[in-house]
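All protein chains but one are shown at their positions in the complex.
Moving on to chain A:
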């Protein structure tokens, strides 16, 4: 079959189009485009069907595993796809590693090295037990995240634009330093022993719960699958769509109860806002997909992320 590849402005991306076997898959088309254009490797390609005149709504994205014939105009044996360059890509695992390794290194710098001298605080520094536990807790958290990135998570789309590396690292590294500065400060005021224990207790329990949520999510996807959605079930997912975000938020809350810094709470608020944004999107996508029609199960009534609010 003949596939013509055009940009969103209508210009031909591959002159003369591409000839492929009728049984070819989308992945084969991507390889062919890469061969013809050299710089557009498959992860950079976003291929969609042309928008139908009169029909609105989001364009249909070609799924990598699917056969091209599924997308062909009925009986024509030819296909036009719209190409968009997503820009240089990095693997999600790469992105996540660099985001998380920052706080993992930065926090201990404030704990172990005499940095406060440069902020004008000379002299001996007394380290409270809570500050030591906080350092272990914080570092473990980011270590856990890195481990999950490489061994637990299954990504639907394996890559992310390179620009996200700078943006995301700025976010994590800046907040990491911001929190580390106050938690390890020579003039740090610890909370009561009881409050510290409650805080870290909540944190540890929620981190374990969060890990379990990640395992459950992983098992929704097969290792060779190209992603796609399933209704999450089991454990907290029965009550809350994004239980993984919920446990993550409560885990940070635990940390803040134990360490009590405005910096930590600001981070909690921002992180919660970002995750809530994601959760609303995920929840609405799942409800739209699992609408109870055409043999699809109906998505059960659940909280989105933070009962009893949302």
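Going forward, contacts are C-beta pairs under 8 Å (C-beta built on N, C-alpha and C of every residue); 3 or more make two chains touch, one makes a residue touch a chain; residues count from 1.
Everything below uses one rule, namely that contacts and distances are computed from a predicted model.
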item	value
Protein name, per the UniProt record, of whichever chain is missing from view ("Very-long-chain (3R)-3-hydroxyacyl-CoA dehydratase", "ER membrane protein complex subunit 3", "Glucosamine-6-phosphate isomerase" or "Large ribosomal subunit protein bL20m")	"Very-long-chain (3R)-3-hydroxyacyl-CoA dehydratase"
Residue among A:5, A:135, A:183 or A:304 touching the omitted chain	A:183
Listed residues A:45, A:260 or A:276, member touching the removed chain	A:260
Interface with the unshown chain - residue positions in chain A	182-183, 185, 187-189, 259-263
